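Heads up, one of the protein chains got dropped from this complex, but the rest are sitting where they should.
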Amino acid sequence: MNPPPSSTESLPLGLAPAGTVHVHHDHHEVGFIRKYIFSTDHKVIGIQFMFTGLVFLVLGGLLAMAIRWQLAYPWTEMPVVGKMLFPETGRVISPEFYTSLFTMHGTVMIFFVIIPLLTGAFGNFLIPLMIGAPDMAFPKLNMFGYWAMAPAMFFLLLGFGAEGGGPAAGWTAYPPLSTVLEAAPGSMSGQTFWLLALTWVGISSMMGAVNYVTTIAKMRAPGMTIFRMPLSIWALLISAILQLFALPVLTAASFMQLFDRVLHTGFFTPPDIIINNASADYSVADPEAASAAGGHPLLWQHLFWFYSHPAVYIMVLPAMGFASDIISVHARKPVFGYKPMVYSMAGIAGLGFIVWGHHMFTSGMNPTVGMVFMVSTVMIALPSAIKVFNWIGTLWGSRIRLTTPMLYAMGFVSMFIIGGLSGIWMAATPVDVYIHDTYIVVAHFHYVVFAGSVFAIFAAIYHWFPKMFGRLMNETIGKIHFFGTFLFTNGVFYMMHQLGVAGLMRRTADPYSYETYAHLQPLNEAISMFAFALFAWQVFFVWNFFHSMFWGKRIGRNPWQANSLEWDTPSPPGHGNFDHQLEVFRGPYEYASPQVEEDYLPQTRKV
Amino acid sequence: MSDDSKHFSPDKVFLWLFVFTAAEVAWGMWLAGSNKLILWGGLGFFAFLKGWLIAVYFMHLKFEGWVVKSLILPTPLLVLVIWGYVSPDVSRSHHLDHPIGSMYNNDEGTVLHDMSVNDIEHGEAHEEGEH
Amino acid sequence: MSDAIAAFDPEVDAPRPHHPVYDYDSGPPVERGKFAIWLFLATEIMFFTGLIGAYVILRTGTESWPNPEKRLNVPITAFNTFVLITSSWLMVKSLFSAHAGDRGGTLKWLGLTIIGGSFFVGIQVYEYIELFHLGAFPKTDIFWSTFYIMTGFHGSHVVIGVIWLICAWFKAWRGGYSSRDYVGLELAGLYWHFVDLVWVLLFTIVYLF
Partner (left out) sequence: MTGFPAYVARVLFTVLFVLVPILGVWTFVTADDYGWWFPQNVSTFGPKIDALFDLILWMVAFTFVLTEGALVWCVYWYSKPRTSKAVFSHGNHKLEMVWTAVPAVLLLVIAFAQMGTWAEIKFTANMGLDENGEPGQYTVEAPMMEIYASQFDWRARYPDRDGNFNGIDVVESPYDIYVPVDTPVVFHLKSRDVLHAFFVPQFRLKQDAVPGMTIPVWFNAQEVGSYDLICAELCGWGHYKMAGRVHVLPKDEYEAWLEGQREALYANGSADLAE
């Protein structure tokens, strides 16, 4: 832990009475490498996270397109890429490859796109700026946090090319499929790399989370009481806390799975299973070949979901925070019910720890336990309800500016409602007996995670891009981008509900051989069309993004006439962020305040 | 950081730790194999005392404010949550074919429930090691 | 609605030249480092919760759990436990010397702590080797699986702790700690005590239960 700046020259920070300021001049001359690659500046690190996240978003998107191709036209030649990707199978996706397709798609999207983009990119960029700090509490740790992603990516990509195919046990990696080497082609070395990749992502998130919580707790500018913090900060704080308490359990579990695979222990493997007619574990008389087994497959499911359910809220809470801020700014109206918003986020986080069993209703778990999990799961809709209603309350009587970030923020609200509501069906145990692992689940989580989190990320990019690069993204193209993305997203995911009601299984490479599913192919084909369109449409974004970076309209400190602190810095902010001393007088949402004649009142303006 | 008001005598604490460790080992060795409740009760008691001493004095928790305490407060709750929800499923499951820890024996093609086949005699290390 | 976005205006928008860095402290009255290390320890607790929890859950599911005395060398490990506790105590002493500004004392006690820690690791390695000779491997049965994963990860924590303490020792040697500010040493100490604490529990449940 490197000491915070100046702690050596004066009393260590924290012993000084709250509100003290340490003013220090460090003439800051660093070379290119230290400035842009191994940088300790939270803004640079945030932007690094953003770029890697977006690149992986393209990768995950491509994988999704391959999935959609297979589901629309099973076992038919892939047009362009087929030749180079799988010559040996005659240019068609093999069933083995399909399994690793969705495994990798899920893994990439969740662990390398959404979490890095929300907490890594915007967490890093926004936290110090919004609370008025010069940087993170531990800049070096922050840098390591980013570079811990490097081995993660390395192992992930290694997994793709692993002998015997990439990991193919789904992103949930249920044993024994994932632990018994003979069970699946992809669970030779691919699964091992997958586990290592996950562990490194975990290490990165840990470093980040410790840093975020410390920074928010200790480095707020004078007057920035916790109930004057923007909701984005609250969201990031709460999701960091979720990371801290949930993630280590997954790390422990993945190490057990690693042991099962590499050292042939049997935490998750029952004693007498026979794979390919060869028992997975051998005579105890011959220790050399022995494999203990005698574990329990459900143990993994519990430990995995103990992290991965909180993880889904880690994936949505920051999105909610950004949406609240962006809506308030562009609606020119205070957030409706600030404190209820904070408490409901806390409520979601708290309940999030006791609902993980809802992923296991049909797993053979104890039905009484299942009932308990159902009640807590259904109740978690309550805080979410409060948030939704408060967003609408914020819009009510507002003066909406239909900017691209605003459109995406409202799109987030509209889509999150759909995704959340479908959660209620699955929370209902008897209903889940039927719809578990059907496309209703796929529809559900793509609505919350793509139409939700990714829309919020788009909103955040359009909104904070000016602060990052000092230039505005093109509004017209932005609107075109939103129009298509919104339309096609619903085209892709809405009808998946119907597929699910019809009982269509997820993770099936070719469902149409079943009489029950045969008639669903046209619907899947339509969905795939929308998916391809959705992907293609993103060129507007890519172009807008890069073009605006260099040729966008140059703007000043506060293009949106917003209140929160980050708009009180130059765009882009220099080293140390703030070029003047701060004092915070009020919360961040004083829009349309009668005190002043403009319709906004920055937190730092004295009246 | 600890100003003088927060001083305590580490030597005393250490002495107690030493005593408890000795007592615990003695307890464990003598009562091994006897009534589990007595055995575990005693061991748990000693372990708790020792942990408590280390946390409260060596780790200074006694002298920390609510902030630090609140940082670790959730962990005991979560421990209970995990244990409470998982064990009915895994350890107390009525539907297990074989109790956890049983092993498959290829030679007889049977499932062993008793792990004591893998017990080892210390001291005879090297003869065992040969074959 | 006034939504014409003002273009860049050097007057107001240009960064002020050579401004200082403003670094605020908003309380609570705990050093950043200490605050962070306790957060980190919380995650460590959850990590061992995962491992120990799994052990407890698996064990309560077994029909007959082998008697640890039949498998493990309890006396040696009891002695080892004693060593680790002692090193924890020495750590406190070195911290106290640092508080008193006595650099020599700090170095001495810290050095002894490091020796204690290394000794612990040594004995554990020896124990492992002997067990391997006796044909007890992680894969042998669920007892050994849990045994190796728990003691193994604890052992790796001890190693990290020793390395950390060595760094702290050199910093102290260079006079990096003053009687007013020895946070760095305190953090290393906290981690070391935590490792000790975990071992106290592990020893009980793995070797004696």
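First chain written, first letter: the chains are A, B and C, and each begins at residue 1.
Simple rule for what comes next: a contact is a pair of C-beta atoms (placed from the backbone, for glycine too) under 8 Å apart; a residue touches a chain by one contact, two chains touch by 3 or more.
All figures in this text were calculated on a predicted structure; none of them were measured in a lab.
From the set A:Leu263, A:Ala381, A:Ala533 or A:Met549, the residue in touch with the chain omitted from the display is A:Ala381, counting the whole complex.
In the complete complex, the hidden chain is touched by one of A:His24, A:Arg91, A:Lys479 or A:His575, namely A:Lys479. The omitted chain makes contact with just one of the residues A:Val21, A:Ile226, A:Leu263 or A:Leu487: A:Leu487. Screening A:Ile45, A:Met78 or A:Val180 against the full complex identifies A:Val180 as the residue touching the chain left out.
The chain not displayed touches chain A at residues 94-96, 98-99, 168-170, 174, 176-177, 180, 183-185, 269-276, 280, 296-298, 331-340, 362-364, 367, 370-371, 374-375, 378-379, 381-382, 385-386, 388-390, 392-393, 395-404, 407, 410, 413-414, 417-418, 421-422, 424-425, 428-431, 433-437, 474-479, 483, 486-487, 490, 494-495, 497-499, 501-503, 505, 507-511, 513-516, 519-520, 523, 589, 591-594, 599. For chain B, the residues touching the absent chain in the complete assembly are 93-98.
By our rule, only the chains that are shown with their structure count from here on.
If the chains shown are joined wherever they touch, the resulting network links each chain directly to all the rest.
We define each chain's centre as the mean of its Cα atoms; on that basis chain A and chain B are separated by 37 Å.
Centroids of chain A and chain C (each the mean of its C-alpha atoms) stand 30 Å apart. As a whole-number value, the distance joining the C-alpha centres of chain B and chain C reads 18 Å.
Residue positions of chain A touching 2 or more other chains: 12, 15, 245, 249, 284, 290, 292, 294-296, 299, 303. Shown for chain C are the residues in touch with two or more other chains, namely 28-31, 34-35, 39, 42, 46, 49, 57-58, 61-62, 135, 140-142, 144, 181, 183. Those residues of chain B lying in contact with chain C across their complex are 1-2, 7, 10-11, 13-14, 17-18, 21, 24-25, 27-29, 32-33, 39-40, 43-44, 46-47, 50-51, 54-55, 57-60, 64-65, 67-68, 71-72, 74-75, 78-79, 82-83, 86-87, 90-93, 96, 99-103, 113-116, 118-122, 125-126, 128-129. Contacts from chain A toward chain B in the complex involve residues 12, 15, 245, 249, 270-272, 279, 281-285, 290, 292-296, 298-299, 302-303, 306, 353-354, 357, 364-366, 368-369, 372-373.
The residues of chain C lying in touch with chain B in their complex are 28-31, 34-35, 38-39, 41-42, 45-46, 49, 53, 56-71, 73-74, 78, 81-82, 85-86, 88-89, 91-93, 96, 99, 130-131, 133-136, 140-144, 181-183, 186, 189-190, 193-194, 196-197, 200-201, 203-205, 207-209.
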